[in-house]
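All protein chains but one are shown in place.
On to subunit A.
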Amino acid sequence: MIAFENVAYNYGGGELLSDMSLRLAPGSFHFLTGPSGSGKSTFLKLCYAELKPTAGHVTLFDREVRTLARDDVAQMRRRIGVVHQDCQFLDHLPLAANVTLPLTVSDREVSPEDVGDLLGWVGLRHLADALPPQLSGGERQRAAVARAVIIGPDVILADEPTGNLDWELSLRLLKLLVELNRMGKTIVVATHDMNLIRQTKSQVAARVLRIQNRRIQLAGADL
């Protein structure tokens, strides 16, 4: 689904990631950990072709990222839902329009009933007409999950999705991601919250990947 082969990434001020090789299997659940600035966000950006590797090969759905034209990248992103820590909404559009954005930009029909059901799933049905700045941090994160899944992606990437949330809201959000994984979606969650990882591992078979010294390692026993 997503494969890295000897991948390196250099921002220009030295190598941030180097010699990374891994394969994200369909239906798997991965946590990505590592200290701040270790390259978790960069790893995720490589996963949805926001960045291209400076060395090695990233393959998305059996296609090498470097060979993708801009329209191909857009097409790939319709198969990858991304949840950012800052959510990245269009502040002038109501919540429902923001959540349905992946459908509208791909000229697909938007069913108001389906949108209502989806917002109900994340507990935001009553806020469909609210503007993003009117939402709390937890509401925004859940809305971001709704937007990430509305188009039925194969992979969901979440970058510090619980960074601004309290413990209870964090667990609620992780529960949503676990539910999605049970529906067959591949999930990658970047977080440095070890308690959250332990809590989630009790519900789902998750692999923990750690970025340390520019390389990715499979973690486990030390958690």
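Quick notes
Here, a residue touches a chain if its C-beta (ideal position, glycine included) is under 8 Å from a C-beta of that chain, and two chains touch if they have at least 3 such contacts; residues count from 1.
In the analysis below, contacts and distances are computed from a predicted model.
For the chain of the complex excluded from view, the name given in UniProt is "Cell division transport system permease protein" [choices: "Cell division transport system permease protein", "ABC transporter-like protein", "NADH-quinone oxidoreductase subunit J" or "Carbon monoxide dehydrogenase large chain"].
Among A:Ile2, A:Leu24, A:Leu60 or A:Val82, the one in contact with the hidden chain is A:Val82.
Contact with the chain not shown here comes from a single listed residue; of A:Ala74, A:Met183 or A:Leu218, that residue is A:Ala74.
Within the full complex, the residue among A:Ala25, A:Leu90 or A:Met183 touching the omitted chain is A:Leu90. From the set A:Glu50, A:Asp117 or A:Asp166, the residue in touch with the chain omitted from the display is A:Glu50, counting the whole complex. Even with one chain removed from view, subunit A keeps its contact list with that chain: residues 48-52, 70-71, 74-75, 77-78, 82, 88-93, 97, 101-102, 104-107, 147, 151.
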